[in-house]
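Complex shown without one protein chain; remaining protein chains in place.
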Amino acid sequence: MSEIQDRVRGTLPVDRSRLDWRPYVYLLPAFVMIAIFLAYPLVDTFLLSFQEVVTLGGETRWVGLDNYVAVVTDPLFWVAAKNTLIFSVGMIVVPLVLGLGLAMAINRGIEGRSFLRSLIFVPVVVPIVVAGIVFSWLLSPNGLVNWLLTTVGIIEEPARFLNSVNLSLPSVMLMVVWKRTGYYMVILLAGLQGLPDDVYEAAKIMGKSRWAMFRHITLPLLKPAILITLVLGIIDTVRAFAHVYVMTGGGPSNSSEILSTHFYQVAFGYFNFGKGAAYGFILFGMSLVFSVIAIKLSGGTEI
Amino acid sequence: MEIQLHDITKRFDELVAVNDLSMTIKDGEFLTLVGPSGCGKTTTLRMIAGLETPTDGVIEFGGEDMTYASPQERELAFVFQAYALYPHMSARKNMSFALEHTEVPEEEIEQRISETASMLGIEEHLDKNPPALSGGQQQRVALGRSIVRDPEIFLLDEPLSNLDAKLRVKMRAELQQLHREIQTTTIYVTHDQEEAMTMSDRVAILNNGDLQQIDTPEVVYSQPANRFVAGFIGSPSMNFLDCRIDSAAGAVQTDAFAIDAPSGFSGEAATLGVRPEELSIVPPREGDFSAEVTVFEQIGAYNIIHLAVDDLDEGIVAQVDGSKHFDPGDTVGVDIDPKYVHLFDAADEAVYNPPLASEESTAIA
Partner (left out) sequence: MSVTDVLTSDQDGFPGEQLVRYVAVSLAALFVIVPLYWMVATSLKDPSQIGVFPPTLVPSPATVEPYFAAWETGPWGQWFLNTILISGGATVVTLAIATPAAYALARFDFPGSNPIYLLFLGLLMVPAQILLIPLYNLLSSLGLVDTRLGLILVYSTFFLAFSIFLLHSFMTNLPESLEEAARIGGIPEWKIFVQVILPLVKSGLTATGMLIFVFTWNEFLFALTFLKSEQLYTISVGLQSFQGIHGATVYNQLFAMSTLATLPVIVLFALFSEQFIEGIAGLEMQ
């Protein structure tokens, strides 16, 4: 083994003779912050999830798994879960597909790729509250969407988007698609630009159709990028709060209640922190499980 | 400043990079650590520099134990193979940066920089940043950065290997001149045996973490301590043939021919070594044996011929005067002078080497 290879670029090799204190000092502030603001509260709340807050002064008593059971047996929980599942289509699936299509559309054959990329990315940096507010008004009875639909003749009267039980969640999803497509597009664009040319050339010489090339070359090679966005999308979906909170508040009749907003209500609405804590861990567990499933389904990959 | 290494060992997990190495580097000498990739030379240099700590052993600078001293404490200069210049600082700043932290007054720093810059021929590049400089210029800045510090010890890690061949030869001469002027203890690491031979007061050859031999270039060339050194030093490299000693006949017997054993030699040997220039090419019927020319390389000042010999599996390489010319297929005679062969035992240790040109003895390494 070459001595030069022994040394990774720019790093000191492992020096077993004497422990090097330097990296640990540099890492210290980060560890302290994480210990105080992450590790300790996490453990503390884990314990809290098995307790119930009995007085406003913060006294608690142990109730074992009661909190967890309470959360899971709450019918609203399952409504929220179902809604979250539907919501994930708007958070993940649609932006991913649209993002992929757009990435492929602007990857070649069009001028101003850089400008287009930045333009379509703009909604990603718009504050979520602003996006929620704007789309609330776009979809209001006097809003632009209704005006378009009635003018074109698809419907006769302005529809109540945010106020309808059926349409409230899809309305939020529309905003979410607007906001997230650019994000996926940028990632997939970067992935596309990293694809090797020679494979395509070989395929073309073999006479493969464009569709075949897409299915058998592009998609598999993009798998790592897609997978990462999937996993992050799952986490984002569980995390999504303002999207619904700002536009519909979860209503009407919980038709747009998602796990995150329901959690917030349980945790802070009634100040039952024990239950809220349990709920939080349940959510964490869910995102973990779904992420693992996604990774496994795609055949596993190194992180 | 004299440097002493006592039983230095360096282990990286199971890999033993340097094994029980002891040597003394004399004050003011130019010593080269040479050997193939992975032999431990760079690791040794880095331990002297303090960039690595020995697993075992002691390092002394002028009698003071510096084994565990940090690089900052050691007051030596190091020229890196990849130059390691600070990209965001000008050449001038690169050179002054280390001095700014010492008690050296500003005017003196300025003066040292301009002297060194003119010595190295980089005055007009002083205000440029490294990315704007060529490889050779960067190399000189890296050298300059070390020189201005007026160190007691100068360490260089394959500083010329990133340069093209012509520049390399030129820089070699400049480095030698520099050493003559500055007279600082210098330890130089390279894998190029030619560099080692031309520049050094002494050469230390390492292989697989073990010190093979440490001596002047002349000795290392003419009296290699073992088969590895014999084969590593010298280009084209020494020819090796299996042999055995026929003590009754006083001969060295190979598969294809026999020659007289060197006078005064008694003992066993398993390998016969002959340098290409120690082979004499003579008319076909004369000489110790005959051979057929397979390849003729015209170098100019001298020429190389590759020979195939009956009953010998491997070919032999011989060196002849530039005026001699041969064609593939020619048959020639080969003569070997017993005094100028090298004999190695079954453990590849040298048991016979020719006397040095400057001495009279038959050294057994």
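Should a chain be cited, it is by its letter among A and B, assigned in written order, with residues numbered from 1 in that chain.
Heads up, the rule we're going with is that contacts are C-beta pairs under 8 Å (C-beta built on N, C-alpha and C of every residue); 3 or more make two chains touch, one makes a residue touch a chain.
A quick note: this is a predicted structure, and the numbers were derived from the prediction, not measured.
Colleague: With touch defined as in the header, list the contact partners of the absent chain among those displayed.
Modeller: When the entire complex is considered, the left-out chain reaches A, B.
Colleague: Based on the whole complex, identify which of A:T45, A:N163, A:Q265 or A:S298 touches the chain you can't see.
Modeller: A:T45
Colleague: If the missing chain were put back, which residues of subunit B would it touch?
Modeller: 49-51, 70-72, 74-78, 80, 82, 84-88, 97-98, 101-102, 145, 149
Colleague: Mind pulling the subunit A residues that touch the left-out chain?
Modeller: Answer for subunit A: residues 7-14, 19-20, 22-27, 29-30, 33-34, 36-38, 40-42, 44-45, 48, 98, 101-102, 105-110, 116-123, 125-138, 141-144, 146-147, 151, 158, 178, 181-183, 186-187, 189-191, 195, 197, 200-201, 204, 209-210, 213, 225, 228-229, 231-232, 235, 238-239, 241-242, 245-246, 260, 263-264, 267-268, 273, 276-277, 279-281, 283-284, 287-288, 291, 303 touch the chain left out.
Going forward, only the chains that are shown with their structure count from here on.
Colleague: Quick one: report the Å distance separating subunit A from subunit B, using the average Cα coordinate of each chain.
Modeller: 60
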